[in-house]
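Missing here: one protein chain of the complex. Every other protein chain is in place.
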Amino acid sequence: MLQITLGIVTSVGGFLEIGSVTTAAQAGARFGYQLLWAIALGTICLIFLVEMSGRLAAVSKHTVVDAMRERFGFPFFFIVCVGIVVVAFMVLVAELGGIGFGLQILTGIGFPWWAVPISFVVWLLMWKGTFGLIENGASLLGLVTLSFLFAAFRLHPSWSSAGAALIPSMPQSGKAQYGFIAVSIIGASISPYLMYFYSSGAIEDKWDRTYIPINRFIAGFGMTFGGVLSIAVLIASALALQPNGILVDTFPQAALLMTTALPKWGFYLFAVSMIFACFGAALEISLAIAYFFAQGFGWNWSEDLEPSKNARYAFVYTIIIMLAAIPLVLGVDPIKVTVISMALTSATLPLAIVPFLFLMNDPIYLGKYRNGWISNTVVAIIILMSFVLAVISIPLQIIGG
Amino acid sequence: MGLVRDVLDKKLMDREDCCMGRVSGLVMHVSEHAQPRVTHILIGGPTPWMRIHPSLGRVSRWLAGMWGPKNGEAVRIPWSRVETIGRDIKLDVEAKETGALDWEIWIARHVIERIPGSGSEEEE
Partner (left out) sequence: MEVNVELLIGTKVSDVNGNKIGRIEELRYERDDTSCRIEAYLIGASALIDRLSAWTLLRPIGRALRTRKVLQVYEVPWQEMDLRDPKHPKLRIAKGDLRHAK
């Protein structure tokens, strides 16, 4: 059952990173419970996508990127590479900034000063650590985010109202902003790098066909873990911030969602939760980008190998992390980067999901473990949704962001 | 059996199961009255970039000649070295001797192994 840590660390990168927490907090502060359905929808979509990524890896011993390169060829792979890596890099900048913001809250020292030490620590863990250490360590540290759930319960929410909000409804006012936040929540949840990370992790953990049932449980439990905590952030924000008219325009304002429930420790718990959650997300994204290059180009890769044994893979994550520190050192606001990256994630989703549908129906890779009609229907709906998100995300960002 | 589906872009493994890269291209010998035969597998170099656009192939060749092992050309492996075609393609070669790992070795020696903790043999 230690394998569950792969699910938890994946969901940390999907639901508890700076983008998801900020948008969930904004959603709660602005619209109360009304956007709960977006988090639930994102969670369900992610459960299916992550389960499929794990199944592909366990049965075919290919990661999603391996299979995409082999089936669709180098030109297509390169287009996806550019789209996905650019967006993932922006998210990495935001996550390192999220760690910096957390440290800023704790110490009063501005986040640009933390950019280099944080990047160094993330890099060092990848340089010296194994996949198991990163997976288990990030998961364990990520458990501190259970404080969001604790805070939500302490505020005594109306569970019937929360349940009713699982059905989409339009607000009376601020429709453009509502749409933008909904798109951002879904885009922040269904990040393609999660699929690439999870399938690579399944190979690192040496999964085979016997892991198929476990994979279903891990995907379900792991993503639900993240989704529930994201819902807790929204609920806490709805109860703590909305009645006081606090709109979460800046990151420190988001910390206030914890202080109503936990006046003495809430502020610091929020900071610590964000530090650990963003740390896990930063590791996951750095790994996902390095895996993408290594698998796509056919290099040796494994987090369990020493850097000299997979030099090009180690070189990629070293450069990526170094480059990600630069905007933060220059004082670029990580929240602005987050907002833009979420819109771009939504815009580039079709690039990742459409080939995935083909791969999950490939008898050569999956044999009898191909998608059934339920999974295919869900992926088809996600594809439809991703095209709609791709078209509306950027205009909505301009109007409602 | 389809050449594009079974061979192109597949991962290549040497006789010691070391990863050598991917099949970027295939050279086919064509003549007027003889059956075309695939003669070589191409790895890396400008080959994959040429598939997107010829100008990208030229840029790749130029850039590769500026730094690194300064070899901008693709590695050519004779088709006769192909042992099996399956999930990956197994070759009867040693990866280091083919030149397919030149970039890996160069980056290891000139960048990675200069950073402490890289696990290089010199350190051990």
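Order as written gives the chain letters A and B; numbering starts at 1 within each chain.
In this text, contacts are C-beta pairs under 8 Å (C-beta built on N, C-alpha and C of every residue); 3 or more make two chains touch, one makes a residue touch a chain.
Treat the numbers as computed from the prediction; the structure is a model and nothing was measured.
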- Options B:50, B:77 or B:100, residue touching the unrepresented chain: B:50
- Message: Counting contacts across the full complex, list the positions on chain A that touch the omitted chain.
- Response: 71-73, 357-358, 361-365, 370, 376
- What residues on chain B make contact with the chain left out of this view? 1-5, 8, 24-31, 35-39, 42, 47, 50-51, 79-80, 82, 85
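Keep in mind that, in the parts below, only the chains that are shown with their structure count from here on.
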- Provide the C-alpha centroid distance between chain A and chain B, rounded to the nearest whole angstrom. 34
- Message: Considering only the defined contacts, which chain A positions touch chain B in the complex?
- Response: 60-62, 66, 69-70, 73-75, 77-78, 127-128, 297-300, 306-309, 311-312, 314-315, 318
- Mind pulling up the chain B residues that touch chain A in the complex? 4, 8-12, 18-22, 24, 48, 51-52, 87, 103-105, 107-108, 111-113, 115, 117-121
